[in-house]
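Complex shown without one protein chain; remaining protein chains in place.
Chain lettering (A, B, C and D) follows the sequence in which the chains are written, and residue indices restart at 1 in each chain.
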Amino acid sequence: MKELLLKAENISKHFPVKESMLRKSKSKVHALDKVNLSIYREEIVGVVGESGCGKSTLARVICRLIEPTEGSIEFDGVRLEQLGKKQMRDMRRHMQLVFQDPFSSLNPRKKVRQIIAEPLDIYSVGTRSERNKRVDELLEVVGLSAGHAERYPHEFSGGQRQRIGIARALALKPKLLICDEPVSALDVSVQAQILNLLQDLQQQFGLSYMFIAHGLDVIRHISDRIAVMYLGKLVEMGTSDAIFNRPKHPYTQALISAIPVPDPVRRQVAVALAGEIPSPIDPPSGCRFHTRCPFAADTCRTVEPELRVGGDGHSVACHLAEL
Amino acid sequence: ACSSAGNSTAPSASKPADSGKAAETKPAETKPADSKPAEAPKAGGTLKVALNSEPTTLNPYIFPANNDRNVFLQVFNSLMEYDPKTLQPVPSLIKEAKASDDGLTYTLKVQEGVIFHNGKKLTANDIKYSLEKAMAPEASRTAALLKSIKEIKADNDTQLTVTLNNRDNLLLDSFIEVFVTPNDPSIDQAKSPVGTGPFKFVSWNRNEKVVLKKNDTYWKQGLPKLDGIEFMPVPDAEVKLLQLINGQVDFIDIVPTTKIEQVSNNANLQIAKMPEEAAIQDHFLLFNTTKAPFNNVKFRQAVNYALDREKMKKALFGNFVVRASAIPEKHESYNPDSPKYAKDVEKAKALLKESGYNGEKLGMVYLKLDMMYEIVAQITEQSLKDAGISIDMKGLEVAQWTDSVYQKKAFDMAITGITPKPNPVDMLNHAYGKINGGAIQWSNQAWYDNLLKVSQMSPSDGKKALFDLQKQVLDESPAIIVGGLVQLPALSKKVQGFVPNPQSKFYFEAVTKQ
Amino acid sequence: MKHVLKDTAAVASLLIFAVIVLLAVLAPVITPYRYDEIQEAPLLGPSAAYLFGTDEIGRDIFTRIVYAGRVSLLVGVCSTLIAMAFGISLGLISGYYGGKTDVLVSRFLDGLLAFPSIILALAVMAVLGPDIYNAMIAIGIVSIPVFARITRGSVLTVKTREFVEASRSMGAGDIRIMLREILPNCLSPILVQFSLTFASAVLIEAALSFLGLGVQPPTPSWGSMLNSGRSYLTQAPQYSLIAGAAVFLTVLCLNLLGDSLRDIFDPRETRKR
Amino acid sequence: MNEPLLKVEQLTIGYASKRERVDILKNIGFTVGHGETLGIVGESGCGKSLTSLAVMGLLADPLKVQAGAIRYGDTDLAALSKKQMNRFRGKQISMIFQEPMTSLNPVFTIGDQIGEAIRTHLDTPKAEVEGQVADLLKLVGIPSPEKRIRDYPHQLSGGMRQRAMIAMALSCRPKLLIADEPTTALDVTIQAQILGLLHDIRQKTNMSMMFITHDLGVLSQMADRIIVMYGGRIVETADMRSLFEQPLHPYTQGLWKAIPGKSQAKQRLYNIPGTVPDPRDKTPGCRFASRCPHAELSCRESEPPLLPAAAEHEVACFLYAEKGGGRYEGAAAQS
Partner (left out) sequence: MLQLILKKVAELLTVLLFVSLIVFFTFRLLPGDPAQMRLGLNPTPEALAALKAEMGLDKPLVVQYVDWIGHVLTGNLGKSALDDKSVVSLLAAKIPNTFELAIFGTAVALLLAVPAGVLASVYKHSWTDRLLRTVSLFGFSIPAYWLAVLLMLLLAYKFQLLPAGGFVPWSEDPWLHVKSLALPVVTVGIVNAAQVFRFLRAGMLEVIGQDYIRTARAKGISEFYVIFKHVARNALPGLITVIALNFSLLLSGMVVTEQIFAWPGLGWLMIQSILARDYDVVQGAVLVSALIIVIINLLGDLLNAALDPRIKYNG
């Protein structure tokens, strides 16, 4: 087994709800509830789940852009929550983010050179000319040319912008790249370009990825291991192969069957799950999935299932699932 | 001053009707058609008067602005009044004032049949009370004038005796400023005044109007002729004039100087013109004589020579009197030998050089009451600039003016206007004496003492002394008369019987409206 | 700027405004007299010697109008800059930090807004004393809330954009984020507001001078000329009309400019181009 | 084959500015038969939405139908005035939009909004409108519709709103329903629900449908026939099955190959190099030529017409051109 890079334990994040105008109400958005996640070196961990299940929150908590309500994060052997503000900023060099929206993640008022050089500027890496050289290199790495450096983001297509975002993330030679739905906003053909690029980079630099997506096909394509989330909880985690071929949690099963497969022969619309996603403000008691689960039993309604780890490292949080 | 003193020793016991008649017979310089009292004897009606700003108070003892006076003037009578023609004091609520031979004791007879608006009969006690009110230290307008009074005694209901510390030929002049209120401190004269005047106070709505109505039991027979008066504040001079033209109001306190011609040409309007010698208001330039270069007489003379008074007259369409003297040239007390300070830039420059002034920037503030003040200030500034004095000018509103010029004395030069009473002592005193807010810091105490003594002298000595005093201040120029200020009211031709009084006082008791 | 040139109204207003500015700048060169020089007679009609006639004291109105432009434009620019400096800072701080800071700043601005603006300007002027610099400060203070609100509004939207988070994730500090990431993206509405506030500053200056609190005579400003001139509307109508037209034209140009700037910066409009 | 329900001929849409005329869609032609579902697929910005908006007569301001006809029965919709168009919109043809969050008016209840079309087009008595709306809500699977009628859009989840939109579109029993990416904004499981719903409705009502998407998986489940668009042109059209089994156009082929799910995990994906051309780009030739692996000189000189290449299969590519012939032959063998 490879060396552990990141270990997040029992991470919770509750946002206060401004429900009434005068006082903060006691109800909270349970964006994350006791989530455990580990990422090994040079591993790609995919995170899937429906919108609002807490994927982005998890990403932000991990690099401490927001403080978790509880839980601990160990990165590269260092307990992040024990770091001061300044130390944390230094730590962040090693974990960089790639964002979902290539249109809003680049400052439209800056030239590409300034955008990519920003992390270098912040940490005052090298001299000006060294930084410029590094920017040119990075552009090259992500498949753009140095000539693009003097242009503004709006002159680029979505795929190209995503490349710029990736180049920026790579500037400080991070160990972990957190990609928050980096291809969701892209067309299929461009998506393929970016996925290829990310794969190449991972091999080239020995990076680790936390890769968030809501498209299962993408996750399946890129991930070594996959974490499935539902309403702030991690419900299942296992190797890509295990998740897709032997899904244990009913939600994962539904998710997989709901993917519209471009197969002209097997043409039936599978209505996998009935009902709407409950609100994270007052998540259902017991198993959060019980409201939509076709197999829900009484215990599911009252007792919250623990995440149980099976022999092959395949873990699942379901009372009914067999390990 | 001496003549008025002479007059007062033998006051013609003029009947109340007289003063009314005097007003009717010759409204100065109005067209002859107006002076036919027979045609409009019974006219009642309400006179609408637009004022620049409304009175700040109706208290006749303590009031900050001259403008305040014209409203309570209708509600009260003073002890004496000016005859608008002769400019001499004539009886009002004092029927008769007799001075002892040494001039130290005055016996005052109270006008009979006078009833206050609250129904109380006027007695000597009320007059004593009023005099004492006017002598109180906070009555800044009158206290200084009545300084010579030692004691007031009400002999009976109709007679008082006033004893003086010293002879005071101007006492009766000063009585013109003393208004009579009932001997009753519980009345709030500031808000709802009670007097003996031709009109009774009805109501005062801030920024709307002050309403007065006819006093049916007025002691002057047949007066007042109007049913009532409404005073309305209209701050904008143009609008005020438009309202007069439109007929919304019958009378406005000041015609913008530049519009005098236009109003004169309007068939429905008239301007209440005054002879020049009665227009004894002046634009007035103060120096802060404690500071260089103003402590240098040469510098001050230079300023006096530099002033282009003719230009001011031109800019004000002729409604400006070119003079450097506080006493009008036609006045018998005017000293023809005193310097005239006709514009002479060369001389001014020479004097400046001698004074050692080396071009430093000097401040000049002016009281910003209306456009005329601003025009005069600007031409003054230009004149001084032409002579080589560099000036930084600022207009001040009244509160700032009072604070920085009178209270803190934080100024270099200051331009304002003065309205003395029509007697030569007051003319000089107002300008150069301590009266002007004490702003003059000219340290010639001897001159001031001499001026105060004038009213204690015989007429001929007094005249001689005035000649000397005049010449002295003009030579020294501790402050400068910039020129005669002409402020004229205008009225609709429907209004008849208005006689302009000195000091911009409006008396409406004899006025009629068709 | 390229887009401005496509818009005829904007071009025209830009040109006229440039001419006005040029006239003001070149005042000593192009005017035949000194602005405080008294000529032969007051209220002369227009003539070859006096293009727009003379004023109530006999000074050349043309000369004074041109000089007045200097004052009015200077007051306009400086007060707008003052308002901008404070308004933007306040808006940035309250929008970026949010929470209690935001509440406090916003209430303070509401307080300024609820204060009758002329009265506020009047008070400031009266305290500082009437002169041109104090007029700038007074008008500047009065205009702070507009800038603060606009800045705060755009900060609130800009700060949710991902590049701000990106910058933070790279370790940028608050000041850097505010100045380098957020502010540049809030500039377009601020720029639009610049011209609009400039316009209103010219108007407030005129109103202050109208009330006698602006620039002191003999220095001319459009407001004070407007005020003096209207006393002679029947005798010398050109006096007030010219002064009014100067204010009106300048303000109109600035408003037009602001308008087309707004159109240009409006994302919906640009997308179609 | 009997008359199709909708027949679009040589449709060109663009805008004219002072300097130039830009055609965003050029010479689009297709038909929608009775009861048929036509799928439209293509990259973002290729003109899918414009096509549907043109049919609805809802093109936004500078855009206009520059040429061509949209025949609905005997009527050319493109030639109708706004007022005349209103008789078709919502009644004969209706539309579901992509964004369920912003496509409903936030200040009116959904009952009101759904009932609007009924009140406008049908002479249902006022009292019955509400009942009909409730029926519609039930039809689209919204529980306790009587209560939901009085809800405002913000009180519904995304999926529910999209259902409400569908109910609105169905309210006058239109003959043609245009669905412009109706599930893109939704989660997979909810998407499956909505697709199932549309499927059922289509089966129940024999309604024709234009289904726009860029998700090939969705397309395979919904469409009978598919047109593939690229850069404002139709590059290929075929029935669903043959298109999936034998895509002809290099663009279609690239698109198919780029889907990650199909290839083996961790392997490199196929991708089409380059980017979509700008509509203002007036370079002659095939719009896809710059990205096409098979591009030849001729491809850069003139645009290939859309011609039949096999049964029920048309393609616009010179690869399949037979000199002089009016059709592309032997295409099936090529792929």
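Criterion: a contact is a pair of C-beta atoms (placed from the backbone, for glycine too) under 8 Å apart; a residue touches a chain by one contact, two chains touch by 3 or more.
On a predicted model such as this, the values are computed, not experimentally measured, just so you know.
Q: So one chain is hidden, and I want to know which residue out of B:Asn246, B:Asn358, B:Gln445 or B:Ser460 touches that hidden chain in the complete assembly.
A: Result: among the candidates, B:Asn246 touches the missing chain.
Q: Which listed residue (B:Asn118, B:Asn205, B:Gln221 or B:Thr290) would be found touching the missing chain in the intact complex?
A: Once the missing chain is taken into account, the touching residue is B:Asn205.
Q: Counting contacts across the full complex, list the positions on chain B that touch the omitted chain.
A: So the residues of chain B touching the unseen chain are 53, 56-57, 62-65, 137-138, 140-141, 144, 188, 190-191, 204-208, 232-236, 238-239, 242-243, 245-246, 248-249, 397-400, 402-404, 406-408, 435-438.
Q: For chain D, enumerate the residues touching the unshown chain of the complex.
A: Looking at chain D, the ones touching the missing chain are residues 56, 58, 61, 82-83, 85-91, 94-95, 97, 99, 102-109, 113, 116-117, 120-121, 152, 154, 165, 168.
Q: For chain C, which residues touch the unseen chain?
A: The missing chain touches chain C at positions 103, 107-108, 110-120, 122-124, 126-127, 199, 203, 206-207, 210-211, 223, 226, 230, 233-234, 240, 244, 247-248, 251-252, 255-256, 259, 268.
Here, only the chains that are shown with their structure count from here on.
Q: Between chain A and chain B, which partner chains are common?
A: Correct list: C.
Q: Can you tell me which chain is nearest the middle of the complex, judged by mean CA position?
A: C
Q: Residues touching two or more other chains, restricted to chain D: which are they?
A: Not one residue of chain D touches more than one other chain, so the list is empty.
Q: Hunt down the residues of chain B that sit against at least two other chains at once, touch-wise.
A: Where chain B is concerned, no single residue meets two or more other chains.
Q: Spell out the part of chain C that touches chain B in their complex, as residue ranges.
A: Chain C reaches chain B through residues 36-38, 41-43, 56-58, 126, 129-131, 212, 216-218, 228, 230-235.
Q: Could you pull out which chain B residues touch chain C in their complex?
A: 237-238, 256, 258-259, 262, 311, 314-315, 317, 368, 371, 374-375, 377-379, 381-382, 385, 393-395, 397, 400
Q: Help me check something: in the complex, which residues belonging to chain C touch chain A?
A: 161-163, 165-172, 176, 181, 184-185, 187
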